[in-house]
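This part shows subunit A:
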Amino acid sequence: MTMNRRHFLTATAALAGASLLPLSASAADTVKLGSVLDTSGIFDAYGKPMDMAMRLAVEEINAAGGLNGKMIDVTAYDTQSDMALYTQYGRQLTQQDEVDVVHGGILSASREAIRPTMRKTNTLYFYNVLYEGGVCDRNIFINGVTPAQQVEALIPFAMNKAGKKVYVLAADYNYGQITAKWIQKYVAENGGETVAVDFFPLDVSDFGSTIAKIQAADPDLIVASLVGGAHLSFFRQWAAAGMNKKIPMASTTLGVGNEHKVLTAEEGDGIMVAYNYSQELDTPANNAFKKKWAEAYGDANGVHEIAVSNYQGVLTWAEAVKKAGSTDRDMVIEALESGLSIEGPAGTVTVDPKTHHAVLDVHIMEFDGQKMKVLETLKQRQPIDTQAVCDLEANPNDNQQYEIKF
Partner candidate 1 sequence: MAETVLETVNLTMRFGGVTACDNVDFSLKARELRCLIGPNGAGKTTFFKCLTGLLTPTEGQVIMRGEETTNWDTHVIASEGVGIKTQVPNVLDGVSVQENIWLAARRFCSSADASRKTEEVIDRLSLSTIATSEVGRLAHGERQRVELGIVAAGDPWLVLLDEPAAGMTSDDVEQMIEIIHDMTKTAAVIIVEHDMQFIRSVATEVTVFHQGRILMEDHVDTVMSDPTVRNVYLGKKA
Partner candidate 2 sequence: MREITLQRFAIALVIAGIVMTLLPLMVGTYTLTLLLVYGMLAMSLGLIWGFGGILCFGQAAFFGLGAYAYAIAAINFGESTVPMIIAVLVPAAFAAVLGGMMFYGRLGDVYLGVITLVVTLIFFKFMNSTAGPEYVIGTARLGGFNGIPGYQTLNVPGLPEQYIYGDSLYYVTFIALFVVYWLVNWVLQSPFGRVAVAIRENEQRASLMGYDIRARKTVLFAVGGAIAGLAGAFYANWAEIVTPGLFSLGQSAEIIIWCIVGGLGTRLGPILGAAGLAYLKFKLGQQMLIDNAVITGIILVLFVLFLPKGLVPAIEKIWRLSVGRKRGRRPARSRRGRAASHG
């Protein structure tokens, strides 16, 4: 959204007027954290563990004495997998509940629905999800893996294993569209050829014809950026046709919502992925985290990539509030931009001051018996895709999502 200055000013003025207490004067004894996630509806496989992770992080912080002596108070809304409810609850959080920070949003659509509201109302916003990259906005911090961190590592690895002819399947919305372009770019850079790119709306669940088309194209490798429950059918039907034994597959999304545990071992085995987190990471930080999760929720089977991202996002924000000694938006942003870093279950996460994205570890993995087996670990990767287009230190007023161009 191109921000209109006048609009922005009047909106802020009106808000300040409407709220008797200005935002900075959080004289109350609590710090207010707002959360908007799909904890029901078709995306709840992503949202529920994210919600649990957020609450776990808040509990820990409160148990350790809170932030600067104040307890964190959570205001959470369930957006029911309905994009329209994001704007509604987003505004409720900023205008009625007047929270100090908002963590949330899952699909890129939901992020774009609330980002303008957050910016307009000067509410600090954390989007803690793996995504297509390119968002450049001083008010938002993103700690999810971006294509340069993920695709750039995954594609050469997979092509090395499988071959040069790549067939791309992607979800038909901005995540899929942009990620597909990144995939094409890295395929070309590694001397391969993209034979076809097919996009599927999120409700497509019959892939019979696609599977026949893929065979007609006869690629060496499939790269799938498919999203949500309906698209899971593709992997089932692929395996049912016996294709999983014939053509290797890599995915930029499968496993983010623990899909490898929904698919059977026979269906999933061998699919290559690259993420920041795996339950199988055998590090003291991860083991401790899984133990805490199990204590809070029974068992740690539900933990997944973006739940951990959300957990790390809350920790990062908390760290910055402590460092700033305040919840004032500008002071917290300054603290975050100082190159702040935390140790999360998935390793070190450092805020990149230039892009407000994260520098983090990426693991190349393979599905094996409903687990994600780590094959290779790439330490502290920079979000170079966004860095190439976005520099918030030089242009703090930039506000757009860049798309890769060829």
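Operating definition for what follows: a residue touches a chain if its C-beta (ideal position, glycine included) is under 8 Å from a C-beta of that chain, and two chains touch if they have at least 3 such contacts; residues count from 1.
As a selection rule, all candidates are chains of the complex that A comes from, given by their letters.
Source: prediction; values computed, not measured.
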Spot the contact partner of subunit A in this complex among 1 or 2.
2
Over in the complex, which subunit A residues touch candidate 2? Could you list them?
1-2, 4, 6-7, 10-11, 14, 39-40, 77-78, 80, 82-85, 87-89, 91-92, 95-96, 107-109, 112-113, 116-117, 172-174, 176-177, 199, 201-203
